[in-house]
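Yeah, one chain of the complex is gone here, protein chain that is, but the others are all in their spots.
For clarity, chains are labelled A, B and C in written order, and residue numbers in each chain start from 1.
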């Protein structure tokens, strides 16, 4: 039976599913006994599953993440929650030097199947150190699977898949998606490595690829573009590493125009990467316009509402870029 | 008068110049009182300038980097030395959350002109945690200038320029360049923000862009390609952020073929970024082949010499890719 | 020692011997200014005018006022996420704070930082940032600069009990201790990090034990006693200037508002109404007022005048902040890199 749920509810359902069905799952991080900062997405987990399995922690990102890595090596499936990516950078050694390489450097004899939930929590005049979206960094690292859902059903199903994956997974969660709603059926676990970019809307004139929350903006833009007679195909990347491009290439070959929209900075970001992937894999004659990207303003996040207005991408920015291609 | 010096000597000359001419320069990091791991590039600095200005430190990457950031805020021009990028990730909060944003978030009222020398030290069966080249990460961050010299003269002159720049600079140093030799004249400080990608060798048929040590590989490849009648123009990127592409575009418009070579991983790396930059800025009809990139194998570094052989790019790999474009 | 953590104690009037009436009045004035400024912010968070996250330190005013009373403009002071008091205690610059919180051009960081990024270099306030523990190594580096420049400057790092759970804290203390750096570490131990009481985060409530482990001289004092803090800091700062050695001061206190925002009895979902009631008796302002009245240094009337005049200053300043303009759009990109 289909039901409609929000993204935040999707996350909560995933946690409930995992904690109920998998005794080796536990959750650890700051704020878990009072998870006000993640909306409803973790409500009452500590009450339902006990404070032994839903563990609030000292302000020690590095050791807490390392502890989760250690527990994952010993058979557990921990989810570490970092309320903000900005704080999580303190734990990068454990994520990138340890977890991502554990399997490879030990010749496959051990794995570190930890899931790290890094939350992008921006806007609201929070400023330079509370607004970062560093997903492109993690996508750079072989050994780490990087997941960034845009829709409620994906939020739920990809979180389940992340925790059940035998690899370390960076699950990136954008607060701006939390109210997004979609239809779901009951949870049927999928294999994370089988997940491909998803066509959210079909179209013929241009392929607009979104990443995380940007995919929702792309949908919005596509609706407006229709009024201008432009039929946009919208694709949601979903998995940032290892990256799969088959669906994207197929779409670009059809539409002959390609725009990537990402809420991260430009240089060495996900948007440029996808342009490069497309360019190396199609023949130039398949394109009728130079590929374009729409990215975050290349500056630290401001606090002033006046500047925030300019700083973040809006769907109209996407529409404008698309229109220059015709 | 022209002299020939090695890259390592270039670094040493830069330190001598800075410590002699700028009383507010000091150096801090692990190993400075016994700098065996950086070849001759820091020889006797502690003896010449005293242990107060050339400071060896505890094994505390985060605090030591933060201390340098703090001293830079208070009028000093510290250079923090990280013998390996792999260790430096422990200090990312100070580099990325603090130094890179300091000027912007305080409305220009304060600056953090620290220079961070992050060394890429790979090969030699050192394995996954002692071989990383994470320059693309730092290039992603607005507010941080990222410098990666390939030649001896640049090593010297760009280190001087980095320390004299009013912005925080990530100066990335590849051990594999240390023996490279070039001609220099006396030091004439240049402004870091005036430095553009540098044409190392002119050619007509293909533009090969290198980054750091890769530029030396590109030169090697171009010599061999000549024998096959391919005239390659080799450009060295030098400054990874903020990026400047004018010279590159001009070259590609001439050669109509573009290959980027980078010693970092593929996904969200510098090579893909440059393909994207070129694609958004030229018209598709200017290209006679799809752009290509040559990057590091997308895996943690192995230790076995047998696998290292495959893992790292050789000039012949570049030659092969170039040849497919004709 | 244990009594410091028990709100039943240390609720009486302060000892004021050795302080002149002018100095005591300055303390009172400064604490009331901070209290009322933060209450003004609370009011405007509640009514929705302020959007920027604000961490209010109501109840903790004695610390910044006591510490700042012994500092020079050439000293280098660093704050954290809860730093309105650190800023105001040095400069009383209501306009700079209010405008900054509203993201206005006239703010202390030109509207680029908000509540969590305050700066005023003219008085040595070198910046506050909300990454927990981040300014501890930075202040340690300011002390390294002070040691090198030999001008007798002292660096000051303010941070909370939660920050001592971050590795950066320990690394910094070791660096300062080993390299003999002139830094004053001020730990405002308010027993909470966000919603979590210290007993759920550490095996002991007393933070100064870490200073001991790094062989740094330290003391644990009543954080709601401005005269004692001032007196003790004077000694500590003199010692630092003379010896180039770090000093660690733990100040036990309690915050009256929630972790972030305006609420009183709720802390990011955690109710603590009863506790708060008891802790309010340790009010640093009331305890000084009592001492001033009992010692006849000030009358209740003159204290009322102080309140009234500060109310007026706050009203005027808030108006100016509200009327201020937003930063120019070009700041967004123009401030990323230096022009040199």
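Heads up, the rule we're going with is that contacts are C-beta pairs under 8 Å (C-beta built on N, C-alpha and C of every residue); 3 or more make two chains touch, one makes a residue touch a chain.
Everything quoted here is computed from the prediction, not taken from an experiment.
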Legend entry - Which displayed chains the hidden chain touches across the whole complex: A, B, C
Inset, instruction - Among A:10, A:29 or A:66, choose the residue that contacts the chain missing from this document, as touch is defined above. - result: A:66
Inset, instruction - Determine which one of C:25, C:85, C:128 or C:174 touches the chain that has been left out. - result: C:174
Legend entry - Options B:196, B:220, B:280 or B:298, residue touching the unrepresented chain: B:298
Inset, instruction - Specify the residue from the set B:56, B:196 or B:317 that touches the hidden chain. - result: B:56
Inset, instruction - Could you tell me which of B:4, B:52, B:125 or B:226 touches the chain that is not displayed? - result: B:125
Inset, instruction - For chain A, enumerate the residues touching the unshown chain of the complex. - result: 26, 52-53, 55, 57-58, 60, 62-76, 78, 93-94, 97-98, 102-111, 113, 142-143, 145, 165-167, 191, 193, 242
Legend entry - Residues from chain C at the interface with the omitted partner, ascending: 165-171, 174, 177-178, 200-204, 209-210, 212-215
Inset, instruction - State which residues belonging to chain B touch the missing partner chain. - result: 30-31, 33-37, 56-63, 86-87, 90, 124-130, 297-300, 302-307, 310-311
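The definition used in the following text is that only the chains that are shown with their structure count from here on.
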Inset, instruction - List the centre-to-centre spacing of chain B and chain C in whole Å, with centres computed as mean CA coordinates. - result: 41
Legend entry - Whole-Å gap between the CA centroids of chain A and chain C: 37
Inset, instruction - Quick one: which residues in chain A touch 2 or more of the other chains? - result: 62, 86, 90, 127-129, 298-300, 302
Inset, instruction - List, in ascending order, every residue of chain C touching at least 2 other chains. - result: 111-113, 117, 129, 131, 167-168, 327, 331, 335-336
